[in-house]
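So that we are looking at the same thing, I have put the structure below in structure tokens.
For subunit A:
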Amino acid sequence: MSANPPASPPRTAEQMLREAITDPRELTRYLSYLDRIKSEGMGTSVMVAPLEAAINWARANSLWPLTFGLACCAIEMMAVGASRFDLDRFGAGAFRPTPRQADLMIVAGTVTHKMAPRVMRLYEQIPEPKFVMAMGACTIGGGPYVKHGYHVVKGIDRIVPVDIYVPGCPPRPEALLDALFKLQARIGSDRPLAARWSKRAENELTGSARP
Partner candidate 1 sequence: MPETLAAAPWQGANLSFWLIAALVLISGGFAAFTRNIVQAAYSLFFTLVGMAGLYILLGSPFLAITQVIIYVGGILVLLMFGVLLTNRPLERARRGQGRLYVVGAVVAALALAMVLLRIVFTTEWMTGSAAVEPVGGTRPIGRLLLTEYLLPFELAGMLLLLGLIGAAYLVRRRET
Partner candidate 2 sequence: MKDYFRNLWAGIVTTWVGMRLTLRYLIKPSVTLRYPEERPVIPAGYRGIHGYDEEKCSVCKSCAAACPVDCITIEQLGRGKDAMVMRFEVDYSRCLFCDLCTIPCPTQCIWLSERYDLAGYTREECRIDFARPKSPEEIAAHEELLRKKEEEKKAKAAAAAAAKAKKEAETKAAAEASAPQAGDAPTRDGAA
Partner candidate 3 sequence: MSGLSAFLALDGGAPVGLHAYLLVAALLFAFGLTACLARRNAIGILIGIELILNAAILNFMAFWRFGASGDDVSGPMFGIFMIILAACEAAVALAVLLNLYFNFGTVEVDDIAQLRR
């Protein structure tokens, strides 16, 4: 028996792939797919780096969330948009009522089986690039309802790929802001031009394999 490492390092896409896919033929196909994404990224990096930086900068600083609240956490989400915390300071305050114009889906609250198809559809309706924030314990893993909640989806990552997880029940508004910063940081390291179409692909590959 050995002591656990304090925090496991984030797994690479390849690792996740290997864990997720059992069929060897499928796996080879996906891995070659991944290689192509990577090589395209490498090949064009010198040329497009400044442009990519600009695009990333714009995306990170203009994350329009979808007006989409499910339960308790939605109230804290509203509080973040309100005067005291003022999400608008970071350019993310323009809550869009329609998924077509949104970039960020803050899934705030318990996702039930009845709601799950709608969440999936909303996610699909958001044009690329799209980001998903799982806010609150219920969204991340079923939360308090994980044991006896027969009607609760035990983790939103079973139905849509998640970019950032914000635990809490509900998380403080500051925690949500922190998560936003972390998301912005992650967007900053994206390769939007090299892998234009690849985000969805990679999500399909590495994230939760959606049924």
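Quick notes
Everything below uses one rule, namely that contacts are C-beta pairs under 8 Å (C-beta built on N, C-alpha and C of every residue); 3 or more make two chains touch, one makes a residue touch a chain; residues count from 1.
How these were chosen: all candidates are chains of the complex that A comes from, given by their letters.
Every value quoted in this text rests on a predicted model; they were computed, and no experiment measured them.
In summary, of the candidates 1, 2 or 3 that share the complex with subunit A, the touching one is 2.
Against candidate 2, the residues of subunit A that register as touching in their complex are 1-8, 10-11, 83-86, 89, 137, 140-144, 146-147, 155, 157, 162-169, 171-172, 174-175, 177-179, 181-182, 186.
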